[in-house]
Structures are given as C-alpha cells and as structure tokens.
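Missing here is one protein chain; the remaining ones are kept as they sit in the complex.
Letters A, B and C name the chains as they come in the text, with residue numbers starting at 1 for each one.
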Amino acid sequence: MTFDFTDEQRALRQAVRELLDDHSAEPAVRAAAASATGVDQDLWKLLAEQLGLAGLVVPEGCGGAGAGPVELAIVLEEMGKKLFCGPYLSSSVLAATLLTELSCAEFLPDLASGQRTATVVFAQQSIAAGEGLSGEQRFVLDGATADLLLVVAGGPRVFAVDPAAGGVSIQPMSTVDGTRRLAAITLDDVPARPVGDPGSTAAAVDWTLRTGEVALAAEQAGGARAALDMAVAYARARFQFGRAIGSFQAIKHLCADLLVEVESAYSTAYAAAWALAERSPEATALAAMAQAFCSDAFVRVAADNIQIHGGIGFTWEHPAHLYLRRARSSAQLLGDAATHRERYLSAIVDQG
Amino acid sequence: MTFDFTDEQRALRQAVRELLDDHSAEPAVRAAAASATGVDQDLWKLLAEQLGLAGLVVPEGCGGAGAGPVELAIVLEEMGKKLFCGPYLSSSVLAATLLTELSCAEFLPDLASGQRTATVVFAQQSIAAGEGLSGEQRFVLDGATADLLLVVAGGPRVFAVDPAAGGVSIQPMSTVDGTRRLAAITLDDVPARPVGDPGSTAAAVDWTLRTGEVALAAEQAGGARAALDMAVAYARARFQFGRAIGSFQAIKHLCADLLVEVESAYSTAYAAAWALAERSPEATALAAMAQAFCSDAFVRVAADNIQIHGGIGFTWEHPAHLYLRRARSSAQLLGDAATHRERYLSAIVDQG
Amino acid sequence: MNIDSLRSEVRQWLADHWDLAADRAEWLAAVVDRGYAVPRWSREDFGLGLDEESAEAVEAEFRRAGAPGSGQDRTNLWANTVLAYGSADLRQRFLRPLLLGEIRMCLLYSEPGAGSDLAGLRTTAVPDGDSYRVDGQKVWTSNAAEADYGMLIARTDPEVPKHRGISFFFLPMDQPGVTVRPLRQMTGEAHFNEVFLTDARVPAANMLGEPGQGWRVLQTALAYERVVLAESNRGASTRHAKKDGGEVDLIELARRHGRLDDPVVRQDIARVLTLRAANRWNNQRAQAELEQGTSSSLASLGKLLMSRLLHETGRVQTAIVGAEAMLEGADHPDGDDANFAAMNAYFTSIGGGTDQIQRNIIGERILRLPKEPDRFRDVPFREIPKSG
Partner (left out) sequence: MNIDSLRSEVRQWLADHWDLAADRAEWLAAVVDRGYAVPRWSREDFGLGLDEESAEAVEAEFRRAGAPGSGQDRTNLWANTVLAYGSADLRQRFLRPLLLGEIRMCLLYSEPGAGSDLAGLRTTAVPDGDSYRVDGQKVWTSNAAEADYGMLIARTDPEVPKHRGISFFFLPMDQPGVTVRPLRQMTGEAHFNEVFLTDARVPAANMLGEPGQGWRVLQTALAYERVVLAESNRGASTRHAKKDGGEVDLIELARRHGRLDDPVVRQDIARVLTLRAANRWNNQRAQAELEQGTSSSLASLGKLLMSRLLHETGRVQTAIVGAEAMLEGADHPDGDDANFAAMNAYFTSIGGGTDQIQRNIIGERILRLPKEPDRFRDVPFREIPKSG
C-alpha cells in the first residue's frame, strides 16, 4: 500500500470536488434535508450525466466506468465532506456492487446511467426466500425512493422486487439526519424474481457489505475532515480576550488531537480500499477496522467541532450540527463501532 | 450520608497525619521500599503504641478501639497520601475484621496491640478445607512478614496457620511497588486449627472483603490527592517560557480534570464507608463502585502527575513514580476495576 | 425571639393563611407584607432582619407546608440585584413588584462576539439627555418576548480597559428599539432568543450602580444566578423529562433493548451510574460545606462533572439503542431520547461558561494556579483585537 493515487484518480477527485463545491453547498444540503425525499434530484442528474458517477463501479460492458474500491473511496470521501444528499451509497455502491458480483446485467445499465436507483434490503434474518416474499425490514437505506428493491432473503438469495408491486408497503422512518433517509419495508407475499446464481450469492452479499463498509468509512473520513476544517477556521477567526481562540491551548491542543483522528481515519479507510481493490485476504478485517475507526473518529470530530464553536455551534442555523447528525447516523448505518471492532478482532484471530 | 465528620474523627485524622508527616516522609518510604520486608518497624510501633491504630476496628473488649469503617477510611486515606509502609491493610483491616466478624477473641488482643500481625489468605479456590491443608495461593498481602496466616479455604472455612509450621513454604514475590509486599504461600498437609463458627464464615469473609475494598478505596483516594497536590505544586513552581507551567491551559485544565477525579474518588470511598458503617443493603454495591472508581482515579492521577512533571518525573530520584507504582499495584490488589464495576452492576441489577 | 418560637409562629401563620387553592398574587402579597418573603432583609426592605439560622427556619416551614414565596432573599436574582446596587428610587419602583412576581425579567448579557469573554461586549449605551441610547445585539436570552425589563450590560466607555467601561441597566423591553427573534437550538428546540437593540432607550435613572461599575454589579447578579441554578439544578428542557429526577434508567433501557447481558454495555452503564453517584455526593458535600460556612471548592466542580456525565450518558444511550439512534420523533422514543441527550449535553458543556472556561476557573480559583498573562488588562477596549 503506497497511498499513492494515479493521475486519473486525482482527476476524479478534482471533478467530484468541483461539482460538489458548486452544487452541494450548505443551502442545497439544508434544502435536500428538509425535502420530502432527501434527494437533490438536480445534483443527482449532474453527477450521473456529467461525471458518470452513478456507474462508477458498474462494469464497462454494462455502461459503467468499471472502477474499483479506491475510486469509490475518493468519491465518497468528497461526498462526505459536503454532506452530499442522494442515493449514492444505496444505489451506486451497494446495489451496483451486488448486481455486479452476481453478474446480473439486467438492471445495471439503468443504475449506471442514474435513470433508476436501487437499494439493497439486507433481510437475511427477517425475510425467507420462497415463491412470494413476506416479512419486514427496518432501516432500509433510501428505501422510500429506490426504483428497485434488491431483497437479500434468507439463504441467502437475492430477489428483485418492484416497490410498486402489490403487497409492498414502504414507510419512511423519521431520521435524525435529514440527509440520510431510511425506510421500513413490509412485504406481504410479494411476487419476486430471483437474481443471480445461488452458489455465488453468499460471496456476493459478503463482498457488497465489505464494499459498503469501506465506502462509508471513506465518507466518514471526509466528513471528519470537513468538520475539523470548520473548527480550525473558526478557531483562527474567532477572537475572545483579544486573541484568536485557536491561540489558547485548550482549543489548539484539541484541534491537534482531532487532526490525528482525521488523518488516521483517512489512512484506515484507504488502506481498506486498497485491500479490497487487491481482493486481499485482509480485506474483510481491514474493512471492519476502518468502519469502526472512522465511525468513532467522525462522531468525535463532529462533536468537538460543536464544542469549539461554543454558543453559535449549538444553534440550528449553524452547520456544525448537520455534521454531527450525519456522523451519528453513519456510525449506526452498517452496525456500530463496537460490532465492527469485534468483527475485526475475530477476523485476525481466526487468521491466526 | 452527610459526609460530616465527628470531632473524634477529625482528631483521629489529625493525629494520623501528624505521625505520618513526621515518620513517613519520602526517605522513610524509600528506605522501607528498599528493605527486605517492606515494613518500617519503628513507624509500626509508633502507630500501634502511640495511636492504638493497629486495633482501630478491634472490639474494645479485645483491646481495640471498636471503631468502624469511617474511621478506617480516615486512617487509610492519610496512609495513602504518605505511601505508608506496613501491614496495616493485611493485619489491622483484613485479619482484624475477619476475626471480629468470626467473634474469635483469641488472636485479636495481639493484633490490636500491634505485637503480632496476621494476614488473610483468600484461598477458597485453591485450598480445600480438611484436617491438613494443602495447596498454593499467590499474591498474599504481607504473606512473608505476617506472624499468623488466616487461611480461608473452600467451604468457606477459616483456619489459623502458623507460618513457621512444618509444610508451610512462603516465597516473597517481587512486586513493582516496593511499598506493598506479596508472597506465594504453599501449604503441604499443614495442621491447621479451624477458627469461628462455620455457619457465619461465609458472611464474615464477605464482610471482610467489602471492608478491605472500602479501606483500599480510601487509601487510593488519599494517594490520588497527594499525587495531585504534587502536580499542582510543581505546576506553580516550575517556570518555562517565563511563566509557571500551571498558567498554560494544557497543564491547568489537566489539573482541573484531575481535581474532579480526586474529589469524586473521595466521595465514592466515604459514601461506601458510611454505607458499611450503617450495614446498609447498598454496602456491597457501593464498596465495589468505590473500589472500581478509586482504582482508575489513582492510576490516572498518578500517571498524569508524571506527565505534568516532564523529564524530572521520569527519573527514579523523583517520588512521582512511587505513587504510580502504588496506584498500579492497588488497582489489582483486590481485583481490577472492570471486575468491580461488573460486580457493582450485578449488585444493583439484582436489587432491581 | 428564639428559633423554636419563631418556628411555631411561622407554622401557625401558614396554618391560618396558606391554601393550595389561593390566588398566587394575593398569597405572595401576604407573604411579602408579613416579611417572610425576604426574612434576612431589613424591615425597611420588606424583611424581618433575621439571621441566617432563623431565616432558614422560616424557609423550612414554608417548604414543609409546600407554600411558595419565602427565601427570595436567596433566590430572587432580580430583587437581590436591585437591593444591592439600586438607587433609592429603583428600590422603591422595583423591589416590591419583583417580589410579587409582577414584573417579568430577562437577561441581556451574552453577545455573538462576547461569549467566554463576556467583558468584551460591544453593545454600547451612549448618554442622550436623561436617557441612554443603546445599540447592539444580545443572545441566549430566555423569556425575552415576555419580559417587561431586561438586565442589560452595555459599554458606556470604550476608552478604558474593558472591565471598567461597562454599565448595568434595567432596560424596558416594550419599545420600538428592541426586537426579539427566537433562536433555534441544534436540538430543534427554541428556548432562547436573540435581542436586537437599535436606538433603544433606557432612562439614566435605571442604571444600577455607577457608570463603569457594571462589571461589579454583574458579578453580584451572577452569584445570585448560581444560587438559583443550584436550587433548581435542572436542565433547560422539560421535553425529555425522565423518571428518577430526570435521569434516564440505563439498566431498564438496556433490558428493553436486549443489551443488558452485553459486558461492554454493562461496563458503560456502571461508569455512568458511578459518575451520577459521585456527582450527587460531591453536591451533598458542597452543600454541607456551604452550610458550615466553609467556602466550598466542590461547587465549582459540579458543572464540569455534570457536563462529562451528560455527554457520557448520551454516548451510552446511543450504544444501547443502536440502530434506533438514527431515528427521532415520538415513534422512536428511545432513539429520540438518545439523540436529544447526546446533542443537548452541549447545553451544559457550552452554556453558562464552557467546560474550557470552567477548567480555567477551577485551576485558578481552587488550585491557585496562575492566570494566563493578559496583555490587554490595561488596554482601552477600543484597542483590543476583535473577531473580523
């Protein structure tokens, strides 16, 4: 692992950054967060059509860019910095990876173009595979806006479900983070089409989750970086007692400690991304490690950012709490940090 | 609980403090720590004969002062501040409490006068009760200097064992804290006399352990207080960059946080002592809570004291490490903090 | 009169007059007229001139009966400030109505640019005939919309060092120069306001203390405010009131979420419960020390420990509820509570002096560590660097 990016990867980062600087500034994020769907449709279009990001990891044969986990981490990191609002993680990461791993070409072109979005319903425990699917699954990412549900039922087997089909009931859940939407999905004997080869499904689902963990870790690392940048900028500009508050050790030393968190989060996220890209045997352990570390790091930095801001940071009008909400929600999205730490340790103990 | 001391209790504290100020200053502590036995015999004599402290909790009928856990906490807190070296916890707290609870008058007068010392060998797991005792127990507090071993064997039953008896082998263990001595004791079919009524032994042993936990917690609270006092005095006197280092927030804020630890350690220790004194149903839970909190607090304050001192605190010649050694050793003596926290939680969950 | 007969007298009076159904205004008037509202104050100022022990006995009887209105000589921040620094005229106009609760008040202290450094305030009060013209902005004001008057600190002299150019006023709130705007907190609640002062007016006669003496008046007012806070010792919010004195039952929460067997969660819970207990005992000790007249260093620690406790509680609630911590609203009360706890903890670690300022105070006042050198101690306010 050299942590060294190719010119293409650098260009990708630059392009995403420019797009989001222009279109995912605070007012846009607040508008999306306050909207019914939580999605900034205009931005989604730009992202898909202008940069082709919706199909980033979709194979070229299916209309995508055929990129890998490192590119994904770059995009997610930049999205995390700007609190990007849209179904990227659900559709372009989880669903696209799952379909790709299942070698299922049917839906991928639509996902790659961004014309349709999908989400994965991880329901191995709650929904049994059969002719008609029945059961309930809560906390489905972007479940209320997806055009296609990929239900991972017990087995595991994956089924394509049309959210508009009879017997499908989708209830948006009220999330503390308006920029990240969840839904509770109930299936009542819903006709569903199996997707992919049963023999490869378990591995595909596993790989999809690992990819999601790394993508989310990168997003968290980006969010942590942005929150620290915000704190540092304020510590330079805010004067009390005739001095910038960042000249006081209480603030300065806190920022220094947070920088260690932020840089380490970045390292763990990209180390895991490279491991995934190389399909290294360490990938599972490192994805869990990164997810645990980045969850804690983002929550800590976003929280301390509020403390550094003092009163103004405690107001609704200030963006600091948007990052804390995102951090808290991200820290639970794929399981909490303690769970991932335990998974990491189990993995390396098993490896011996 | 009012945390309000009687005049007698205040006078007791004052007397102990004066004695230890005169006789347990750093050179005396270092001498004892470097000695073969770890005991300052002259100080022990003064303590026993001048203040009658050896018999503090021994009933008046057996030559003691008949005092309770609060007085014990006062004495131990003062001893903790000065790193007192001697078999007080083993003999005057644990052994004296056990014999008192067992209503065993035989050995108590000698313990009360300080002429003999005893220790309790908690060997429920390792030594079976029988005609002759056999087994091994490590980490016996003051096991190499005690004149009498009170062996708590499985059952539990308590046996009085003469350390000079045939079949008794006592091996001093090399402790990281020279002021706190431990020994490994091996019994090979040693003739032993049962002590106390079997029916009351379990309760007596339990109460003895709770008393030990509270006494040790008070000692830790005192040690933490002394370590903080040392840090604050240094932070006032040490100048760097033309200023006392205590004027820098890095040091000042650390000291403030440590004061919270120190005051809270004191509160938990005395709350538990009062609960014990009142034989409150909460006593077991509070003793465990105090032992957990005071262990962590003393280790933290003693450790940060070294950091605050910088280079000089890292030297052998400076007393800071004596407190860290004591803190680390105390944190394990009756079980570690995590174990006590779990015991505390179990106790209150069981109570409902 | 000895304490026992005082006690019987008060008890008898309460028995004769107190009635749970009584009109509050009438009742308070009766208490004030009898002198029980402010028993420590002199008879000229509605009091009885009692010593501390006797006054405490009067208050105790009121507490026993569940009757309000006594002990305002300790707890009525507004009246105490007027008594300490108000002119004869101000005392005449304000004391009795304040004791009767007829005048509603708010605090106009903090500013967007003057939080930790309150003395760096920039709101100005410029003499203009018999009154002062006030311009500036205040923030974190509770009850601003309902208040009749605001206790205002404003700069009357920018040419002297910052602490010396401040004056203290009772500003009438119902005037065109005062605009109140609710301030929404990050939790979504709105307990506070911003107050914009644009050519607002306050009569010169409404100044407490002398011009430039406002910082000293403020210290007195703040001391009384701390007493009030200690009395109530409650958070800013009632939205999330919990049983057991507002503290969430973590054991019950863990049991409900099937996490009570998780050893990591158990350690977490035990830590929080220990901090809670330590905080309670520290406060008891502080109370005992105060009652013995020993000045208590423990009281200052309470806020810092409470801040830590609240943050830690929010963290552990989150760990227990897990995925539900992504949710808010009445349908997900445990998740909602966890989020509120985690976010609202900043109310304590920032409000009323940040943890950082609190550590300065503890380090300097209790541990006697030296202050940081202040380059601007003797510099005119006008010349002190300020935020861009």
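Criterion: a residue touches a chain if its C-beta (ideal position, glycine included) is under 8 Å from a C-beta of that chain, and two chains touch if they have at least 3 such contacts.
Remember, predicted model here, so these are calculated numbers, not experimental data.
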Among the chains presented, those that the missing one touches: A, B, C
Chain not shown: contacting residue from B:L99, B:A112, B:V168 or B:L182: B:L182
Absent-chain contact - pick from B:L108, B:A146, B:A256 or B:A320: B:A320
Contact with the hidden chain (one of B:S35, B:T186 or B:Q307): B:Q307
Residues belonging to chain A that touch the chain removed from view: 1-4, 232, 235-236, 243-244, 246-249, 251-253, 255-257, 259-260, 263-264, 267-268, 270-271, 289, 292-293, 338, 341-342, 344-345, 348-349
Touch residues of chain C, complete complex, unshown partner: 262-264, 267, 373, 375
Touch list for chain B against the chain that is not drawn: 138-139, 173-177, 180, 182, 237-243, 245, 248, 250-251, 303, 306-307, 310-318, 320-321, 324, 328-329, 332-333, 336, 338
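As a convention for this text, only the chains that are shown with their structure count from here on.
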Centroid-based (C-alpha) most distant chain relative to chain B: A
Chain A and chain C: spacing of chain centres that average the CA atoms, whole Å: 43
Centroid distance [mean C-alpha coordinates] between chain B and chain A, Å: 52
Shared-contact residues (touching 2 or more other chains) in chain A: 248, 250
Touching two or more other chains - residues of chain C: 356, 359
